[in-house]
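In what follows, a structure is listed as structure tokens, so that the remarks can point back to it.
As you look at this complex, bear in mind that one protein chain is not there, while each of the others sits in place.
And now, subunit A:
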Amino acid sequence: MKAQPDLTQVEKDKLEINPDFDFREIAKRPFEDISPNELAMFKWSGVYHQLQPSFFMIRVVTPGGRMTTKQFNRAVDLGEKYAQDEMCITTRQTLQYHWIRKEDIYKIIEGMAEVGITSKNGCGDVPRNIIGDSLAGAGPNQIGDSLKLIRWMADDDEIQNQRNLPRKHKISVASSNDALAQTLMNCQGWVPVERDGVVGWKYHAGGGLGARPYLAKAIFDWVPEDLVMAVTRAAIEAFRRHGDRRHRAHSRLKVVVDQMGAKKFGDVLIDIMKEKNVQGLDSIEFAASAVPNIGRMSINGEAVIPQKTEGKSIVRILIPRSEIKTPESRIISKLADELGGGIIMFTNRQNIELHDVPNENADKLVAALHEAGFKTEGHEHLPDIVACVGTTMCKMAVSDSPDAYHRLYNALATDETYWKAIGTLRINITGCPNNCAHAWVADIGLRGTRTRNPEGGSVEGYSVFVGGKLSEDGKIAEYLCDAATEEIVPAVKKILDAYLANRQSDGELFVDFCARIGISNFQELVASE
């Protein structure tokens, strides 16, 4: 008898270890008595063991990226007390703490629970924080009530109690057909469609970045709103059934959809819903084409955006390197209460927006922010760089992405004329192939690497990818060149200068330039002395 594949250790752990740890008990237990397998399962509660052995990271769950100031204030209090005075905004629109002692994990979890925020499913092989676009509930082009759907999903026991998926599972719900919601890089992506005054949803599946990126395919052109939950649940069930649990590098839904193709995957979903006796399936329309067509990003650097609701505005704040210290957080919160609508929105570019600001307060709010040292200019432009924590705190990282962030920011973002001349440009810096900072879909994506030095040792650096996008049918950025960390500023400058010197017109965006000249021509441009 040939040996049969058995469950991998991770899969066994998922069956054998209850992911809902009692962190009060963990607080008392000596660290040596926590098995590595248990430690790995902490993630299911949003708790990660940090690179620095005495400390943990905690990620909470903020569906849709929205918090009230009451919730935010609690988060700030806890950060001040237990997390060395700081919080981080993640690319999935939520908050993250670092430097937490094992003894304090439960204090954060319980403290946030008191204001209705959980860390359950913060990480792990579960449905992760459900995201959308930061304009949700406010943006001028709203079609569907994405926040409502996100809430449904976040409150749905059947979805949230899926604690043993083959791998992590990511869902996005957009409020309009806008690349802002990152539909194409999520496992499931919902985009609202209006037909004759009725809102239904277009359904995408199979996107995901990581080391081997895939862009989502269009599965259904039309799903009536009352069937959205059934389809979402069916997709998770399909993932459970077909995800490759043996090979973690190939276990996500993106691989399932890629292998099945859009039509077959749609059939599988319909079959699962039939099994569950879901009614009205005839009203679901298969996608006429699997090739998606996502609208281009609707915002482009605005500091203030008028809301759809009369008299209200969105005010946008640039948060450097996603880190906010307690004093700054308190200022933001105070201004959100005094001049805004008491609503804080985290964006997937790791910034903050204040929603429901009465129009008459908008200028005052911006002025107050500037006075407190915040920047409101540069969104979706060079200063708006996304970076993960890199080697500073993550065990998987190769390069120190925050360091690259600061050098690029300090060298290039300070020259306003320069970055304004460039126009829309998203630089994303990710410390390793996991691509937490989404380098695959940025205009310029830097991915950490090291290069062997023939004389001895190795040099930290980045592989540079260009031309990625999440609009239209999407595009995974293509590999341009490598650059050492210490040369990253002149290297990026050289790339940008090549673009400035060779673009067809001032209006040709970087991403369009990349598409027009093609990667090998671009390689030649930067290879010239």
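Methods note: a residue touches a chain if its C-beta (ideal position, glycine included) is under 8 Å from a C-beta of that chain, and two chains touch if they have at least 3 such contacts; residues count from 1.
The rule we apply is simple: contacts and distances are computed from a predicted model.
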Name of the absent chain as recorded in UniProt (options "Class III extradiol dioxygenase family protein", "OB-fold domain-containing protein", "ABC transporter" or "NADPH-Fe(3+) oxidoreductase subunit beta"): "NADPH-Fe(3+) oxidoreductase subunit beta"
Residue in contact with the excluded chain [from A:37, A:160 or A:451]: A:451
From A:89, A:130 or A:480, residue that would touch the chain that is not displayed: A:480
Sole residue of A:13, A:400 or A:443 that reaches the chain not shown, by the stated touch rule: A:400
From A:18, A:35 or A:54, residue that would touch the chain that is not displayed: A:54
Touching residues (missing chain, whole complex) on subunit A: 1-6, 31, 51-55, 81-82, 84-85, 99, 101, 104, 211-212, 247-249, 390-393, 395-396, 398, 400, 402-403, 407, 411, 432-434, 448-453, 456-460, 463-464, 479-491, 494-495, 523, 526-529
